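The complex is shown incomplete by one protein chain, all other protein chains being positioned as in the whole.
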Amino acid sequence: MRGRPLLYTSYQGDQALMNTTPKKILLGLFLLLLVTIPFQLIPSISFMGENDWLKLLSLAAIYAIGALGLNILTGLAGQVSLGHAFFMGLGAYTAAWLGAPPGPLAGLGLPMWIWLPAAGIVASLVGLAVGPTAVRVRGLYLAFVTLGLVFIGEYVWRNWTWLTGGTQSGREFPEFELRIWKEEEPLIDFSSDGSWFGIELTGEAKTYFLMLALLVAFVLFAKNIQRTRVGRAFQSIRDRDIAAEIMGVNEVKYKLQAFAISSFFAGVSGALLASFVGRTIPERWNLFLSVLFIAIVLIGGAGVVTGTLLGASFVILLPRIVEDVTEWLTEYVVEGTGIFVWLADLVVVSGPDDWGIINISQGFGPGLSVALFNQVIYGLLIIGFLIFEPLGLYGIWLRIRNYWKGWPFTY
Amino acid sequence: MRIKSKWLGILLTMGLVLAACSPSSGDETTTTEGEATATTEGSTDTTEGSTDTTEGSTEIATDVGVDLEAGTIDIGLLSDLSGGFAGLVTPIVTGHEVYWESVNADGGIEGLTVNLNIQDTGYVVDNHVQKYEEMKDSVVALGHSTGSPHTVAINDQLQEDGILAIPLTWYSGWTDPALNANLLHHGSSYCVEAQNVIQWLTEQMEDISTIGIVSVGGDYGLDSAAGAVLAAEGLGLEVVVDLAGGISDEASILAAADQIAEASPDLVWMTLIPSITSALFGQALANGYQGIWAGAGPSFSPAFVAPDSPIKDAVTASMYFGFYLEGWTGTSAGTEAAKELLLGAGRDIAPFDYYLEGVLEAEMMHQILQAAYDAGDMTQAGVLKAAKAFEDMGFDGLGPNESFVGDPNAQLQRETWVMKPDPDGLVAGTSGGAAIAEAAYVGSLVEAFDFTGACYVLGS
Partner (left out) sequence: MIPELLILAQETADPSRFANMVVDGLSLGTIYALLAVGFVIIFKATQVLNFAHGALAALGAFFVASYATIVDIPGRWMPDSPDWLVWALAVLIALITMALLGAALERVFLRPMVGEELFALAIITLGLDIVLRSITNDFIAPLDRPMGDPFGLGILDLGWVTIPHTQILQMIVAVVAVTAIAFFFRSRMGIAMRATAFDQEAARAQGISVGRVFSLSWAIGAVLAAIAGIFISVFPRRAAGVGPSTAFFAFAAFPAIIIGGLDSVVGAIVGGLIVGLAEAGASSYLRFEFLGTGFGGVVPWLLMMVILLVRPYGLFGTEEIRRV
């Protein structure tokens, strides 16, 4: 009925992903916006159409895919896992083994439509193998068991130099090119400049579209899981696992499924990440990567798909924003006009006798270097966020939405 | 608390949005990316020198990184300022900065001011590749690229993009024509260095018959280890501990220390990161090992012989390492001039060999850019071409002369400086913790060495 958005007259309506018209419209507009970013149509955000921002957005999409998996496992099913980096590495090296051209390191040269799903499937199978431990071990202990996986993984990647290239060196990963079967010229080449349907696009833009398409697919998958029987089983296990078992929810089966699904996401995300970066060392799949994903899920809002997307964008775009702000500040110090000069001067160390927080020269002066300052701000913002808004970005969004929903009676 | 946090959360988000939309961060991505970042110290004081470029400008071809109207040249540096070699690379970068500051003060290169775009890779290959991709469209050449595996990782792309890079690594592959189209070797490679230093030691000390080899993984560690194996074969030494590529974490250091103490080789050849060197040395010493330690230059750090260091005396008595130029205790005209430059720069500079490496690299780039200017082609490709035309690039003794033309055996740099730790010099300020034990040494092995390719190649 019009004017009564929350009145559902059918089960489909209640369960629909887009259950209100404003949601449909906004989602449509948002998708339109995302698709047109590379064409730089809107002036105020046209800078996002630049190649390096497109790369950041693609990277955010890749991390979002991985984080969606972790969200299902940790946010939905309540199984705390610090092992995400291991499954990503597994997916990446499976992709490398299958998809990289034959050479000094392992590679079979198979096309992308084989190596990408295979990365997910192999990771998923290993996730299934890990699953039974999750049934035995609970809570924080499970977190550390999965953490152990990461360290064991690091040991394996370090020593299987025929596959990974060995410590410090690393290896190349397959390009984003769609072939039918090992031809010379790929059917669709996502990584170099070219034209699609007559429109000139850079390689970064094409990769961006690919990532966007994959992200949409995975978001649909994740959202659907949430509203099916499997998703409900996950949530019941998270909330009250004994009660769930009594009601007939088979704990073992669903925990295994949770691990399998989450590892699939992780494997695909890992393969995409490695191919996107192009070359990576085995040390990359470490504790900090796992923790990055936990941070994304928590900062975004655990258990909520939208939250995960917000979290991924925040965590990936944040360092770039901090870098830009620092550069902006250092430029102000150098050029010296306007009201922000005093702030910039306070913060930046520009000469041997100046005092401040950021030191832009390489000499051994006071203050942090730009890179370190970025790190510190990054850490502080993560802390600040979690202290002031424990529900994460989604929580903030909810507040804003509820404020306007009840306006003008928001008290 | 609740109400406050809500507003705080909204403020935080707005702050971030504002930062993202702030005027210059929006503009700066569309103009020149690399130009205004980091160390603009040199350029801000000396823009006066750039006004008289109009004379030659119509004849000089440029594409990226050289702006004749603005009067600037942009050089990129891919450095390790926060990773395992930060202690060695930070002074190198300072050396570059000091050199270009003084050149810019004298009018730059034919009136063009040189700016440095310094990026920190943290000695991680992924970051290295990423930073390279970010800077390749805004610099005319790379003043240095830190790390053997890192430079190998960007080598294909360098060739595709046609950009010159000076590797800040001494991997033997840089003399291989199959690999070095865009790279300029300088200084003896790890492979040659290992052979030279080991041979020198066997000549100086009579009773060396067994050798142990320890190194980290990657092209740095394994290239040097390959050189040590060649030396062992050539000199008839028995390899009793072979941990090439075998050092990665705490447990492996412990295991290595145990093995070294048990097998007790007369000489241990190491290719490590300084923090690992100190841990391994200390633990082997604690396990009773009393032999000679020798290693590739970057394995050593003056922290080992600092006044408070517990291993100061032990290191001084038993450690040697190779180096690629004269270092601070050298007396050639080039070295003296560089030292004067560094000490007079108004920065807090204490003697340290690696500042000189920075000056050397900067001098290389200076000569190259000058040659490119003279040839009228300062495009990326033009600079590369000019660089590769040098048959005898000299530095007045600061470092060995280099040739980039001709047969690899002719280009191969065979001179290595053998260094000893120098704690007294460190305290007195006459050295950076290391003194020359033998200058420009070429052993008979290296003399006869026939270069057929890099000593170590990935996948072999």
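Every chain is named by a letter (A and B) in the order it is written, and numbering of its residues begins at 1.
Assume contacts are C-beta pairs under 8 Å (C-beta built on N, C-alpha and C of every residue); 3 or more make two chains touch, one makes a residue touch a chain.
The model shown is predicted, which means the values in this text are computed figures rather than measured ones.
Q: Considering the full assembly, with which of the depicted chains is the omitted chain in contact?
A: Displayed chains contacted by the hidden chain, ordered by label: A, B.
Q: Please pick, from A:24, A:136 or A:227, the residue that touches the omitted chain in the full complex.
A: Checking each option in A:24, A:136 or A:227, the one touching the absent chain turns out to be A:136.
Q: Looking at the full complex, which residue from B:102, B:138, B:209 or B:287 touches the chain that isn't shown here?
A: B:287
Q: Out of B:130, B:155, B:301 or B:431, point to the residue that touches the absent chain in the complete complex.
A: B:301
Q: Kindly state which of the options A:41, A:199 or A:243 is in contact with the chain not pictured.
A: A:243
Q: Tell me which stretches of chain A touch the chain missing from the display.
A: On the chain A side, contact with the omitted chain comes from 74, 80, 133, 136-141, 144-145, 147-148, 151-152, 155, 158-159, 240-243, 246, 287, 291, 294-295, 298-299, 368-369, 372, 375-376, 378-383, 386-387, 390.
Q: Pick out the residues on chain B that sit against the missing chain.
A: 1, 82, 86-88, 90-91, 217, 243, 245-252, 254-255, 258-259, 262, 274-275, 278-279, 281-283, 285-288, 301-304, 306, 308-311, 313-314
One rule holds for everything that comes next: only the chains that are shown with their structure count from here on.
Q: Any idea which chain A residues touch chain B in the complex?
A: Listed in rising order, the residues are 44, 47, 50, 52-53, 103-105, 158, 161-162, 165-170, 277-281, 283-284, 314, 317-318, 321-322, 324-325, 327-328, 330-331, 334, 350-352, 360-365, 369-372, 381, 384-385, 388-389, 393, 395-396, 399-400.
Q: Could you pull out which chain B residues touch chain A in their complex?
A: 5-6, 8-10, 12-13, 16, 19-22, 24-26, 28-30, 33, 36-41, 44, 81-82, 90, 93-94, 97, 118, 120, 122, 124-126, 129-130, 134, 147, 149, 152-153, 216-221, 245, 248, 346-348, 457-460
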